[in-house]
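Every protein chain except one is present and positioned as in the full complex.
Coming up: chain A.
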Amino acid sequence: MAALYGEVSWFCCGNSWGPCGTVGKGACGTCNSGSRQHAWPNTSAACLTITRPDRCGETLARRTCGHVHTTTNRCTGKAIATSIADCGPQTDLFCGERTCCGSVCGSNRVIDLTPSAYSAIGSLSTGLLPAMIT
């Protein structure tokens, strides 16, 4: 697929502590915070009706559970390959949001990584990063 530019965030799933303890294993039933996985806004028609990236001008291909994407932190160039384990993020809730590091920016949340995946390319305390997804 052509490279997609946007924002990457992180989310917890699977067995966990604190407020994350109630979120479950995701739409694919396999999601765990400690695994190299991600959520994608268009895993099914039902998923797309929730996430609605189109409302932010984003057209994302249908990709189902297990599909592998590579996410690159555009601030550092670090990249990680992960597989789809959930539906998300809910892109339309934050249409037009922009995250930058210097002159490098990404707009709209288009992918969520698990904590283990996100922490391999950036600090969890950042919450959002500009990213390229292939």
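Definition applied: contacts are C-beta pairs under 8 Å (C-beta built on N, C-alpha and C of every residue); 3 or more make two chains touch, one makes a residue touch a chain; residues count from 1.
In this section, contacts and distances are computed from a predicted model.
Chemist: Please identify the absent chain by the protein name in its UniProt record; candidates are "HPr family phosphocarrier protein", "Heme exporter protein C", "Cell wall protein" or "Branched-chain amino acid ABC transporter permease".
Modeler: "Cell wall protein"
Chemist: By the contact definition given up top, give the residues of chain A that touch the hidden chain.
Modeler: Missing-chain contacts on chain A: residues 9-12, 14-23, 30, 32-37, 66, 68, 81-83, 85, 89-90, 93-98, 115-117, 119-120, 123-125, 127-128.
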